[in-house]
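Take a look at the structure set out below.
One chain of protein is taken out of this complex; the other chains stay put.
We call the chains A and B, going by the order they appear; numbering starts again at 1 in every chain.
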Amino acid sequence: MTQDALQIIAYCCEHCAYAAADLAGGLRIQYPPSVRVVMLPCTGKMDVLLALKAFEDGADGIMTAG
Amino acid sequence: MEYLQSLLKEIGLEPERARMFNLSAAMAGKFVEAAKEMTEKVTELGPNPLKSKMKDER
Partner (left out) sequence: MIVAEQKSLEEIKKLVGNAKKVLVAGCGTCVTVCFAGGSREAAIVSAELRMSTKLAGDPKEVADVTVQRQCEWEYLDEIAEQVQGVDVVLSLGCGVGVQAIAEHFPNVWVVPGLNTKFMGLPTEQGVWAERCAACGDCILGLTGGICPIARCSKSLLNGPCGGSLDGHCEINAEVPCGWQLIYDRLKSMGKLEVLMEIQAPKNWRTSRDGGPRKIVREDLRLVSEEK
């Protein structure tokens, strides 16, 4: 299985990690396409149910960043 | 995060599939690093076993 086919959901805080991901884009720093960013208003919104739902729907991994 | 990992273990998934990273808005480099680290780890673990079961159903 190639890295491209993997799905890793990155739950990012709007104010820090999401901005960091944005900045990475702005700076043209490459990161693996397997990581899909989902914006949360705050990492405090991150929930076990959200992660379980992601895994149930076939996500290969999840990361919370903030 | 620990609770989620204990749940994954109970379900039969690798707890390493979930991880938390701490970073600030200015840490583009660290975000990329985290994304790479996570991709490496998950590549090592292989795809979510639930996915292949889903295909079986189709």
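By our rule, a residue touches a chain if its C-beta (ideal position, glycine included) is under 8 Å from a C-beta of that chain, and two chains touch if they have at least 3 such contacts.
A quick note: this is a predicted structure, and the numbers were derived from the prediction, not measured.
**Q** Even though one chain is hidden, which residues of chain A still touch it in the full complex?
**A** 48-49, 52-53, 55-56
**Q** What residues on chain B make contact with the chain left out of this view?
**A** Those residues of chain B that touch the unshown chain are 7, 10-13, 49-50, 53, 57.
The criterion applied here is as follows: only the chains that are shown with their structure count from here on.
**Q** Whole-Å distance, chain A centre to chain B centre, using C-alpha means?
**A** Computed from C-alpha means, the inter-chain centre distance equals 10 Å.
**Q** Contact residues on chain B for chain A in the complex?
**A** The contact residues of chain B facing chain A are 1, 3-4, 7-8, 11, 13, 17-32, 34-36, 38-39, 41-43, 45-48, 50-51, 54.
**Q** For a test of understanding, state which residues of chain A touch chain B in their complex under the given definition.
**A** Touch list, chain A to chain B: 1, 3, 5-6, 8, 10, 15-17, 19-21, 23-24, 26-27, 29-32, 34-35, 48, 51-52, 55-56, 58-66.
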